[in-house]
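Before I ask anything, let me first share the structure, which is written out below as structure tokens.
Shown here: the complex without one of its protein chains, the others still in place.
So, chain A:
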Amino acid sequence: MASSNPSIKECITLMCRLLKYAPNPIHVNPDTFRQAKHNNPAAVDEMLKLVHIMLATDKTKLQGPLDADMKEALIEKLENSGYPRVHMLKTNLTSLELLLCFGWLLHITKILTQIYRASLEPTDIFSILLCEKHKVKIPSPFQSSENLDISGLETMLSGTIGPKLEHDKFDAMSVADQINHVAWMSGKVEMKMSALNSLYLFTAKIDAQIQKQTHSATAKEKTTFDSLTANEALLFKHSKILQLCEKDMERKVQIIQAYNKWKDMEPKFWQWLHGAAYDEIQEEYLPSMNSSDVPIIDALTEGLESTAASIEQVKSMLYDKQREWLELAKTDSGHLAKVRVEQEHEISKEVQALLLYVNSMENSFKLALSSDAKGKGGPAHSPTIPISNEIQRLRTRALQIADQLREMEHLSGEELTIIVNSKLNGNAILVPATAVT
């Protein structure tokens, strides 16, 4: 199996590594795929999470397995996305089915290519800084007060930023004290503003110095550029930002390397998944045919065979008539008779073609039944359209053909009557066409 194949192992590992860098990072154990292929129920939760994250539009993290509502929403989302095997997910939510769903999503969303393309984009310092900012854990205002430790926050509010305003105490103060207090606080804000202003001037000065120094340096070296961009200046100024950028570039290099390897091995993954898909389809149809569909198919086969037999009868009758008309034409060389003979010949040809079609349909239907009954075939021979649909189509077509034949027979009968009527005057005797059927 695939698990014994080291290349597919590596291939899945690469895919998992790439998925970590998705906009909505997906952390999945490569072994989950192996388990899913063997339809291990233990992998269902993990695969569900995987599919959920791939379909998710926001970056909310899942805590624990998906509940019933979430599963329902997930299937609905897949249905809306056009996933063709939603009915299977609804009835039987197995890890193998979810693996197929994942494969479909991987193909449709082209997520790995997206990750790769994103890694080709130049490093943007501000987005890196924003990411770092988001990493800082700030207690959520919606977090329950039981779990929330706000002592640090209170210290921060009372110490660094400013004193915590105690409304009760403030109200208890005299007006003069209140004015003094407000004057004090506004003075503090003003002082902080002055400090910020000094820092702003400082940064502006450093920027100017960097620009000046790099300009002079590059002018000496005669390079193509003569000054730094704002981002480059930032890198020069702040070693921490430089470190972050280096990390980001390393990450991008890793993505590119992993993607290139993945592209080399991608066919193996799809082959592996194809095998899994074939197993799943085989399991889907065989049990249902044995139980309920077989009698219908038998009846249909019987019907088609009887139709084909009646067509054969019609055919032989028409040949007979054709022969008789030819003889009539020889004895009576009337123009009308010739035309009729030609028309009937054409009709006959058409009937033959139709008969051939019916026969071929019947044969293919029989073949399909026999191949399904035999069991496994290779992935290349596996049916791509469900058999029940094919049976339905064949049946409809067979009925149409039968109707056409009846109509043609009727027409032929009418023509015969006309010829008989005309030839009765010439002492010709023919059997009425209605007697044939």
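Throughout what follows, a residue touches a chain if its C-beta (ideal position, glycine included) is under 8 Å from a C-beta of that chain, and two chains touch if they have at least 3 such contacts; residues count from 1.
Basically, contacts and distances are computed from a predicted model.
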*Which choice in "Essential protein Yae1 N-terminal domain-containing protein", "Tubulin delta chain", "RNA polymerase II transcription factor B subunit 3" or "Thioredoxin-like [2Fe-2S] ferredoxin-domain-containing protein" gives the name that UniProt lists for the one chain left out?*
"Tubulin delta chain"
*May I ask which residue of A:Ile108, A:Leu130, A:Met185 or A:Val253 touches the chain that does not appear here?*
A:Met185
*Pick out which of A:Phe126, A:Phe202 or A:Tyr319 touches the chain that's been left out of the picture.*
A:Phe202
*Write the list of chain A residues that the hidden chain touches.*
158-159, 162-166, 169, 173, 177-178, 180-181, 183-188, 190-195, 197-199, 201-202, 205-206
